[in-house]
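In what follows, a structure is listed as structure tokens, so that the remarks can point back to it.
Of the protein chains in this complex, all but one are displayed in their positions.
Residue numbering begins at 1 within each chain, and the chains themselves are lettered A and B in the order written.
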Amino acid sequence: MSTWALARLIAAKDLRVERRSKIVTNQVLPFAGITMVSFAFVLDKQNVIDTVAPGLIWLATMFSLLILVQRSFGIETDDGALDAMRVAGVDAGAIFLGKALALAVQLLVLEVMLFVAAIIFYGESIQSGRAVLAFFNEPTDVNGVEVVLAGLTSPGQSPIFATVLLVTTMISATCGLAAVGTLYGGLAAGFKGSETLLPLLTIPAVAPVLIGATKAVESAVGTSGAAVSEGWQWVSLLAVFAVAAGVGGALAFGPLIDD
Amino acid sequence: MDAPQPPSSMSLPQTSRVDDAASRADPRSNQVIVLDDVVAVLGQFPALAGVTLTVERGEIVLLKGPNGAGKTTLLRLCAGLLRVERGAATVLGFDLATQRHELRSHVGLLGHQNGLYLDMDVRENVQFWGRTVGASDTEIDQAMVRMGVAGRLADVPVRKLSAGQKRRTALACLVARRAQVWLLDEPHAGLDAIGRDELDATLVEASQAGATIIVASHELERAGNLATRIVEVIGGQVHDTRATTAKAPGPSS
Partner (left out) sequence: MTTLDPASTDQSTVSRAARRGTGTRATRLVGIGAIVSLAWLIAFGLGFSPADRDQKESVRILYVHVPTIWLAYLAFIVTAVSSAMYLFTKKKSLGWDRAAGASAEIGVTFVAVTLAVGAMWGRLTWGVFWQWDARLTTTALLFVTYVGYLAVRRLGGSHHQRAKRSAVLGMIAVVEIPLVHFSVRMWRSLHQEATVANLDGDTKMDGLMLFSLFVGVIAFTFLYVWLMLHRTRSMALEDLLEERGLDHALMERRAESAENPTTQYSTIQNSTIGRDA
């Protein structure tokens, strides 16, 4: 069986387990939401929140990543399934790719939810998309067609470009986070103190993603006057990171989980 | 000369993989497992302190011994999970010093844990394991039927099963994976009398189909019906080995 087919099988299995147990939907997503609310408690001032909101999204994502990884490997250690896969000689690279893929899907869902929460709680909106989102916030007389035309003809001010930037950011950041999380999750799985070892290893390793993703979202959203075009260099950083983490993780996962 | 076929409803999925391994190994040798004064450690503890053992194809070997004697470690070693610290070991022609990773897809280890995903149901678990080796849906269904987890149980989440039912599900996964050497660590634990009989019957047929089985168990009174040989393990070494009155090992041919 090809590595890729095996990875898809494993990813499908992980997602099926989640569909049955609903741990992510019932526990992790609310956790992420309550984290966003807690940020509002401690930061309090609207102008402060406005400035840091993009960062808060990624901070909440990072904390949730740790929990998602613990869960992802929890199902493997509950009844020795990861051990069983090792025993069966299932290709470690495929296990890594499959679990990272499933983790990425769950992360993406989480990030979308967090972004929506940021729109609602923190008043965020896509740069120059205020008109588009206006009917969520307050009624205006803006003509929808005019907005779309404006969006298509002036790239610098376009909500479409900003949205593309946003989506690309989320995807590349997610890939990097999922790869690092799966790698270290596999390393720590089943050991005493794994719950604290995992954050210790993961947080410094994903610092580039935190930095890049926050900056990119700031550009997409227009915080502190950042222009959409600046976001793209951060996205390149995220893409490089994702590739490095994916390749490195696939190579390192085998030796790490093996005896 | 044809092997007398068991009743078709009870036959294992035929596979050519047994022959592959056999042709790779020395064709004159019927020896599936050869251990020579093997030492294996768990952390710093010498769980196996010099084990010498030979197992031939189609045998059903019962490992007995006190708790902590090293039975589990011996099984895990034969599965290719542990490093050989000292001594020499060969399983299915694979040298455990250098090839224990390649060995793994050919053996099945069922330890204290079942290797199942508790939130998926029985069918999904067996399907997952079967599909990792590309087994067809028919094979997967057969595996479930053989182990008595088809039908009513098939759609029950594993979390809700009894210990015995989980064990049978795990064995179904083993069958679906087409393992040639079965390494079972106290498989009878948690099974009722009927379950144990069924398990023994399955194991006997599996050995007739060419699988080699090692069972670590305390179920000594069953051994006469099941095992072809009893090996006693004490203090990380093989203390004693004797054949039983059960039928001779090897595929019936």
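Following the convention adopted for this analysis, a contact is a pair of C-beta atoms (placed from the backbone, for glycine too) under 8 Å apart; a residue touches a chain by one contact, two chains touch by 3 or more.
It should be emphasised that the depicted structure is a prediction, and the values quoted were computed from it without experimental measurement.
Although it is not drawn here, the omitted chain touches the following shown chains in the complete assembly: A, B.
Only one residue from A:V109, A:V164 or A:A244 touches the chain missing from this view: A:A244.
When the omitted chain is restored, the residue from A:G33, A:G80, A:G181 or A:G212 that touches it is A:G212. Where chain A meets the chain that is not shown, the touching residues are 183, 187, 191, 197, 200-201, 203-205, 207-208, 211-212, 215, 224, 226, 230, 233-234, 237, 240-241, 244, 248, 252, 255-256, 258-259.
In the full complex, chain B touches the omitted chain through residues 39, 41, 43-46, 49-50, 64-67, 83, 218, 220-221, 223-224, 230, 232, 234-237, 239-240, 242, 244-245.
In this section, only the chains that are shown with their structure count from here on.
For the pair chain A and chain B, the distance between mean C-alpha positions equals 42 Å. Listing the residues of chain B that touch chain A in their complex gives 79-83, 101-109, 111-120, 124, 128-129, 131-134, 157-158, 177.
Chain A meets chain B in the complex at residues 1, 6, 9, 13, 16-17, 20-21, 75, 78-81, 83-90, 258-259.
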